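The structure appears below as structure tokens.
Of the protein chains in this complex, one is absent; all others appear in place.
Each chain gets a letter, A, B and C, in the order it is written, and its residues are counted from 1.
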């Protein structure tokens, strides 16, 4: 059983069924009946008017969001280990036409208002320095840590006060909401988020991530985002096959149920090795201390995962698992400490 | 029955089956078993080593090809009605960082060597003018016209003589090859094509277009293209679902059979209205003179299509049709002239 | 005596004197006393509040103006022989991050409202096509033709009606105003011009062209332009030496007097060869029919100029000449037809 990544997992059956159900002739691009329903479905889910587009990847969703929030001469405050900094081959620089990422430290790959405030204060308000124009945070973070509503709101208030846009990379947004047990609105627009990359693929989808805009500027931003989408080759000629997946994911709470299953699996594993955890487990990722010998022992039993530097491993659970199904791995992990 | 666009058509069953067959856990991005086979399958098809990537759309395939062939300060010779000029919201300008499209006239949306030569001769070789660095042609063209091997080779020779890269937008490449009855190699690398956007979606796929590089520089260009792919958000986290579609399309000649069916359907319609054709029908598109009254008559019978300016219509056939299945529409078209 | 280009001419003495007068210690960039006066001087000249920046070249002024008026996914309507199209190595594509130039025909390298209207009407208002967002005209045009106030206003009205910005490339703006005898305001902001590249170098300056913004958005646009200026390396560390030149040029009407001298010289030459003129002479450029033999004859007498294709020549007069000083060349030209 693999614990490499939620990307390595198959598509969940309801999404496959939705694809099959959309397999009819309809208008191209986003002129079809499924595409027409996406804004409404997200508006219901978030309890506020939402304008959405959908694209091939989280990288594209993040980058288009940032291009809408930050001019080429602006800067984007973000964590130094954020996906946009370390795992997108400079995509934000491409989409924003050279805006500057401003990487900041922070525990658990989370940004704190203090660190943000300190960085903002260090920028001279002259034409020689890059002015900050946006903040980007990841929910759940690259270390599986979750921002509470209050934590997001603190950053949201700071963004407002300084005229910055606030973007949330929600590749694992579902896992964060499942952990918090809050309304999706509470950790997004109610807390000041302007744009959300709403992840689907890691959570059971096949292809297609959504980018949502909230608030009074949402339509203008989405209209601009639609230009970036076309211009970057992310307007699919058979867009209905993506829209159908997204609808399947959010209608009927599949997104939340899938995330809960993955989170439960992660908790089951976490409880097996509480002393090995490098970060508290709040979503579906575990970072554990693991010697080369221990790793080999686990792999010999058919459990696989990625090494995380030396002496550690990253273990990712997914929608197809749950607390019960990962019991064998939990046992194998537990056994490491009792040999 | 719709004749809007080949985009409006469902996915063909073998492609759907291939997606289902790929629905297993495997490594993310292009680290899976399906992705590993794509280069080999295209190399077999084209009878030469091929390096390929795949992306969300033809727009992305075209633009990444051009970014690999033309520097930001260069120019791309192309037809003034080419898709890259009129239907991609400036995507080539985005991916190439501002390279200049150099639109040229030409019958049937095809470029001729004479027109290209004349344009090249008009460029002063100084630093003030944009130097041409690439030629892009569309096979089949935006008017459903097909370049013969000799016609491509004439442009290929000119490209070589002037140090230009040659790109072929093959959104309907299958239809062109089906029309010519030649080997795919004959109208591509043997004729001097460096990069081919190999269309799948219009021809029965769901999502995913391939970009192929030929010749001695193919690996370096594909490596660079892989950077653009990631950087533009076109590296899919579950790339196996795209690779599987592409393999299904090219293994077993599905691509060619689908195109033949669409071409046959187009011929059946063309024969119904030979005097109304605005362009010879060589692929799966017909451009026909059609009054508003005639258009209304057809639509009243359930046949739909796009108007093409005033007094004309564009009719597109697709893989799900063939000469027989379009007989009712052919009859309806024929009836227009006999009322 | 050379008639190559107004670029080939020395700096006029008052500008040299202004440079010498600015040769004192002062703050860097544009924090000095000369820079502080530029906005005011232009506001006086144009009889309206003006926000200005200055840069190294007309290419930079034009491109920064267009970057402020047109988003990357937009299009710029312009004449197909405009400097921005044929002589700037794609600079507008660089500064605008890939916006599309939309070249149009027009007599004398001038745009007419009809041609603009026709092009605008041909753009589908969907996400696939590049939307026009700006018009750029050249005053005087690349063929030395001048737009009247009414002609500019007709384009300005069209720009307003379609939500387009209007840019004027005024590399030879002084020559146009000298020809028209109007107030500078009449052919600019009163006629709907949003941004003007105000040329100095061809008119007697050494280094430094101004970019002016008019109207209610002028300050926001100039603030953005100041970012582009810094970001493109056009904020000079000793900017006072440029500001002093520009002030010398506009304070005391040097700009207009210089242009009048050049225009008078052009008229004197035009009257010598009325039947050879390819375009009416309205500014300081003549395009004349000239056989290779005739050209050689003139060059043998020490008069030089650029060939303009075959059988024609471009003759440019400049601030250091006037009607009297070009009499020998006029005589030599006249003599060609009387041999």
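One rule holds in what follows: a residue touches a chain if its C-beta (ideal position, glycine included) is under 8 Å from a C-beta of that chain, and two chains touch if they have at least 3 such contacts.
Because the structure is a prediction, the values reported are computed rather than measured.
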| item | value |
| --- | --- |
| Among B:34, B:173, B:213 or B:228, residue touching the chain not depicted | B:228 |
| Full-complex contact with the absent chain, from A:4, A:29, A:46 or A:94 | A:94 |
| Those residues of chain C which, in the complete complex, touch the missing chain | 2, 4-5, 7-11, 16, 19-20, 23-29, 55-61, 63, 88-91, 94-95, 201-202, 206-207, 227, 230-238, 241-242 |
| Interface with the undisplayed chain - residues on chain A | 72-73, 75, 86-90, 93-94, 96-101, 127-130 |
| Missing-chain contacts mapped onto chain B | 29, 71-73, 97, 127-128, 224, 226-231, 235 |
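As a working rule, only the chains that are shown with their structure count from here on.
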| item | value |
| --- | --- |
| Highest C-beta pair count, chain pair | A-B |
| Central chain (by mean CA position) | B |
| Identity of the chain that, by mean CA position, is farthest from chain C | A |
| Copies chain A and chain B touch via same or different residues, half shared test | same |
| Size of the rotation, in steps of 5 degrees, that lays the CA trace of chain A over chain C | 180 |
| Distance from chain C to chain B - Cα centre to Cα centre, in angstrom | 42 |
| Distance between chain centroids, defined by C-alpha means - chain A, chain C (Å) | 50 |
| Sites on chain B at which at least two other chains make contact | 88-90, 94 |
